[in-house]
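Every protein chain of the complex appears in place save one, which is left out.
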Amino acid sequence: MSFDFSILVLALPLFMFLFLGLVGVKMGKKITGVVGTIAMGVTLFICYSIALTYFFGTDQKQVIDGVRQSVLAYDWNWLTFTDKLVVKLGILLDPISAMMLIVISTISFLVHLFSLGYMSDEYGKPEKGFQRYYAFLALFTFSMLGLVVATNIFQMFIFFEMVGVSSYLLIGFYYTSPAAIHASKKAFIVTRLADLFFLVGIMVLSYYTNTFDFKELMASPESALSTAHGQTFMGCSVMAWALTFIFIGGAGKSAMYPLHIWLPDAMEGPTPVSALIHAATMVVAGVFLVARLFPLYVLEQGAMNIVLVVGAFTALYAAAIACVQSDIKRALAFSTISQIAYMMTALAVSSNVGEGIHEGGLGYMASMFHLFTHAMFKALLFLCAGAIIHAVHSNENSHMHGLHKYMPITSIAFLIGCLAIAGIPPFAGFFSKDEILVACYEKSPLWGVWMAIVAGMTAFYMFRIYYLIFHWKKHEVKEGHHAPHDMQWTMTLPLIILAVISCVAGFIPFGDFVTVDGKPLETHTNWPVAISSVCIALVGIGLATKMYYKENKLPSQLKSKFNGLWTAAYNRFYMDELYQFITHKIIFQKICKPIAWFDRHIIDGTMNLLADMTTSASFAIRKLQSGSIQSYVLVYFVGAILLAAITMVIVLI
Amino acid sequence: MYLIPSLIMFGCGVYGFITRKNMIAILISLELMLNSVDINFVVFNRFLYPDQMDGMFFALFAIAIAAAETAVAIAIIINIYRVAKKVDISEITKLKF
Amino acid sequence: MEIFSNILIYFVIVPLLTLAGLALCRNKGIGAIRTVAVIGASALMVLAIALVAIFLQERGAGNEAEMLLTGSWTWYEPLNIKLSLGVDGVSVVMILLSAFIVFAGVFASWKMDPLPKQFFLWFFLLSTGVFGFFISIDLFTMFMFYEVALIPMYLLIGVWGSGNKNYSAMKLTLMLMGGSAFLMLGILGIYFHSSADGNLTMNVLEIAKNNAIPENWQLFLFPMTFVGFGVLGAMFPFHTWSPDGHASAPTAVSMLHAGVLMKLGGYGCFRIAIYLMPFAASELSWIFLTLTGISIVYGAFSACVQTDLKYINAYSSVSHCGMVLFAILMFNQTAMTGAVLQMLSHGLMTALFFALIGMIYGRTHTRDIRDMGGMMHIMPFLGVGYVIAGLASLGLPGLSGFVAEMTIFIGSYENTDVFRRVLTILGTSSIVITAVYILRVVGKLLFGAVQNEHHRQLTDANWFERLSTTTLMLSVAIIGCFPNFFVDIIRDSFVPVVKALNEFFPVAGI
Partner (left out) sequence: MDYSQFLIMPQEIGLLVVFLLVFLYDTFMPERCQKALPVCTTALFALYTVFSFLPVQPGTAFAGMFESSDATWAMKAILNLGMLLVLLQSVKWANSEFVAVRRGEFYELLLLTLFGMFLMISARNLLIFYIGLETASLPLAALAAFEKHHYESHEAAAKYMFTAIFSSAILLLGISFVYGMAGSFDYSELATALVDKKSALLIASVAFVIAGVGFKLSLVPFHLWTADVYQGAPTAVTSYLSVISKGSAAFAFLVMMVQIFGAVYADVWKWMLYAVIILTITIGNLFAVRQRNLKRFLAFSSISQAGYIMLGIVAANTLGMTSMMYYILVYIFSNLGAFAVIAVIERQANKVTIDDYNGLFKTNPWLAFTMMIAMFSLAGIPPFAGFFSKFFVFAGALKTGDTAIYILVLIALINTIISLYYYLLVVKAMFIRQDDCVIPTLKSHWTERTGMILCSLGIILIGLVSCIYSMLNSAAEASSNLFALI
């Protein structure tokens, strides 16, 4: 069947953005929220129907000898660069985009629903800028959907920018608080810096391949890469450079080290936003980008290795930091970074050598799988965090402790999330993470071990957070505040839904749907890896239980023992300070200021100097006009004589 | 060669103009210059082109005009004397710069 | 009189009629003055839109002539000076842009005080020059209209300006006129070498066709013309009139100046310097590429530390206009199309910026961002407008800036000259710096806490301000959403010049 209706997934959110943005102010706040949520529900429905028709459609054209074809639903010329390079806007449906449609619409809808409660105070009164909030949510949904269905790399770039802006707007939603402003600015500029590389990458790539179109690029990756005729730049082939630059673009959005610094600060935004943008959808855009261009990357091992190293390092680095954060949202943010790095690594370890692209694509499949599951349980965790924060009005887990008996539902949901992310069967995380570890071992045992360690740390810090929030010690209710409690249904329902998904998602036969080449890939659990990873996870959990279940001195002792390490990790290894130094001390002080000074004083000075010279010259020669006839006549006479004499000298001699 | 006397005379005129203080004296040196030029005309006519009279006529016209000029100049000098009570040219420097 | 059968001439006649109408108004009759001005501006807008329609129709009818609606009427027979009219895609969109900005400018200067009549007189004299420049293809008339457009700036800034206006006005006028001095020599030089066989001409098309300018003369005349226009294009190091001038100019004048007048520079560089002297262009382009490349980054960096709103935008204009000249020197259709798009987009969004700044200044009486904050609370409309302008300027897809810059970058990279590619990569970095200073302003000015308690009483925009800004916002969005409409108009106009350039500069690409 045809996908003509698929345009609605873009049209509806865009319309909602304009509608809520322009008309919403006139409407009541509650209604705006409800309308937005309903519209999002419709979008959700459409997305599901698209995805389902795509995966289970009975159309013969879709699956040709076992290979699932990608469908080009729409493709409109938008901007003509050259005769060859034309930017098109359209909708491309293939396994990953269909899968992303599901993820995005699900999370987005649940967040819409959750925000109804979260963005209101205890008495259910919506707070200021409620309409703006929903308009921005719609805008973001539009941009994100547009990103995943992009038919060409330039459309993807366009929507990269769009999601960047909408995340800027949402992070800065509380625009009166300096922290929020600063965070939003930081997020935008850092991702913009990455997008710069993305752009350069596109420029190089498109110059040689003469196309933006994914289908054309994927049709024969080898020929696409060979268009550069083996030109090299500083030793590496041009294409390697292009792909690396494009990866940097993705790394910016996906908060890979060293471009990760914006994500923790981005937690200044409303928590549902963090759940939607900075846990589930936008931050995986980078992974999605690399997955899109996977066939090219696979052929350019140089670029691929960079992805691998960056990913693996980031995974460990972020996990290490997450172990010591006291702000639960920041801790979750770092765990997000680490998990996304996981996906990157998974992509990077897959190869086309050996068993060929199909078998080697295990990592690819695993990465997508993990992307899916992670989106679910990380959103769950964030929404739980949102509920908690909404209850205790604080991000610091020192203000929480022992909330278990106050907020049982939330507590259980959070626990499920933790189990899922820790990779305990039968929860979703186990299956995806397991595939990833298998892929890593296939690449080389080193990476396998490395990622396994990260998995252990993940289990540890997640349960650390869990215990610190819900157990550790009895919660003391500050006077003036009523005791925290579970929220109304609009907020708990999403938690429950997501918890359920996190439990069952693992059993989806993902390999049948999402693979590199569209052929189903049957996955057989690799028992040694599985068992080892589960054991490591259990160790991590046990450690966390030992240290944080009941109030005790052990953490502080450890802290004092490894004080240096602890503070370093707590301050995120001083990356932010480094950036601060570069931007403020170097660029601002050492470049901008001098240039401005130069402009005012040197260049302007020259212009003024010319003027002053003229006037002073006119003042200097005024004595010539002495007023006495005799001097006039003298000048006159001498002038005449000189005129004659000089000419004689020149002409006659 | 014919020029020498007239040029000397002209030079004297210029010198007188530039050095003298009294306006009458300056007027006289101006006359000197004009007349030296008249000499030129006459001499050239007489020795180089004896067969025509243009130079002579020109000299006559020049003399006449010089006379007129002197008349006007004298008038102005007298006026200045009336108004400012001075004939010293170095004091006539109100308008300057 | 068949000259009046050509629609182009009305772009000069209408402003002149408006001038006449204004002259008839009484000094005090503000109502009448406004009416006349609005009628004139709207008529121009209608004309411009009609012109676009006619142009598209002609092209649609398969008229492949380089210039459309051409017409020529002898003016100064002895020097073969003609009043030659004609438009190609570039001039059409330029005229459209000017019409929009004049329209917005009229409303932006609704409450002009004192001497509204004189203000609008000069205002429309300026627009006469601008339109005349864009419709004429005869060197002499172009130059004449160019100067007609320049001189009113002096009084507009001097009389109605603010701050250190005397200095700024004088500086601006002298620098621009200095540029036009070189220009005059260049034009005369071109004229006297315009034809191999004695019958000299001032008509741009014929000169290009004769292509008779000796190469050594090109090397002398090209810098003359390019610098002459480059001064107006705010090319480093001749840009310093721009910050002071914009800072002291009244709102509408800043709009018109940044929005339209600075475009004359880029347009002239293309139409006269490069088009007529391709050899010298390809020989000397590296010098001017360096200069323009510098002004892109330089302007952006110095915008980062300014605290006066108008200075920030003046410097960002330096950066953006540098990009225009930069792209023109890339010698291929894509980049040049990008340059024109950039002119459009910069014209509209800078005009929008200056309009908003003027309105904010009119309320707070300060332009120092350190004294302001939380404006988003107080005047939401202006705030949103400012954010939109900012996003357009830092290149948000869907707004004009993105389209223009991307076209420029892609096109520049098409040119395989290594030196150019390096510059292109450097130039792209400006999109980050732009983001930095735009967000800095938005953060300080609109967000955050209210700095000055008195600002709480301030009101939001009133209807004519809304009208003026909405016009510009809409046009910015339209260009951003439907770029191909404009690209199709513009792109083909560059075929001849690119062909001519490719003889000397083959690597430029098409």
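Chains: A, B and C, in written order; residue numbering restarts at 1 for each.
Just so we're on the same page, a residue touches a chain if its C-beta (ideal position, glycine included) is under 8 Å from a C-beta of that chain, and two chains touch if they have at least 3 such contacts.
Owing to the predicted nature of the structure, the values given are computational and were not obtained by experimental measurement.
Undergrad: So which shown chains sit in contact with the chain we cannot see?
TA: When the full complex is considered, the omitted chain touches A, B, C.
Undergrad: In the full complex, which of C:A65, C:A181 or C:A449 touches the chain missing from this view?
TA: C:A181
Undergrad: For chain B, which residues touch the unseen chain?
TA: 2-3, 6, 10, 13, 17, 23, 26, 30, 33-34, 37-38, 40-41, 44-45, 48-49, 52, 54-55, 57-58, 61-62, 65, 68-69, 72-73, 75-77, 79-80, 83-84, 92, 94-96
Undergrad: Considering the whole complex, not just the chains shown, which residues of chain A touch the missing one?
TA: 611, 614-615, 617-619, 621-622, 624-625, 627, 629, 631-633, 635-641, 643-644, 647-648, 650-652
Undergrad: With the missing chain put back, which residues of chain C would touch it? List them for me.
TA: The list for chain C reads 75-79, 81, 140, 144-145, 147-148, 151, 154-155, 158-159, 165-166, 169-170, 173-174, 177-178, 181-182, 184-185, 188-189, 191-192, 220.
One rule holds in what follows: only the chains that are shown with their structure count from here on.
Undergrad: Among all chains, whose Cα centre is located farthest from the one for chain C?
TA: B
Undergrad: Please tell me the distance, in whole Å, between the geometric centres of chain A and chain C computed from their C-alpha atoms.
TA: About 37 Å, centre to centre.
Undergrad: Compute the distance, rounded to whole Å, between the mean C-alpha positions of chain B and chain C.
TA: Chain B and chain C have C-alpha centres separated by 64 Å.
Undergrad: Listing for chain C: what residues touch at least two other chains?
TA: None at all.
Undergrad: Along chain A, where are the residues that touch chain C in the complex?
TA: 77-82, 85, 154, 158-159, 161-162, 165, 172, 175-176, 178, 181-182, 185, 188-189, 192-193, 195-196, 199-200, 203-204, 206-207, 588, 591-593, 595-596, 599, 603-604, 606-607, 611
Undergrad: Any idea which chain C residues touch chain A in the complex?
TA: Against chain A, chain C makes touches at 171, 174-175, 237, 240, 243, 298, 301-302, 304-306, 333-334, 374, 376-377, 391, 394-398, 402-403, 406-407, 409-411, 413-414, 424-425, 428-429, 431-432, 435-436, 439-440, 443, 446-449, 483-484, 487-488, 491, 509-510.
Undergrad: Quick one: in the complex, what on chain A touches chain B?
TA: Per the stated touch rule, the residues are 622, 625-630, 633-634, 637.
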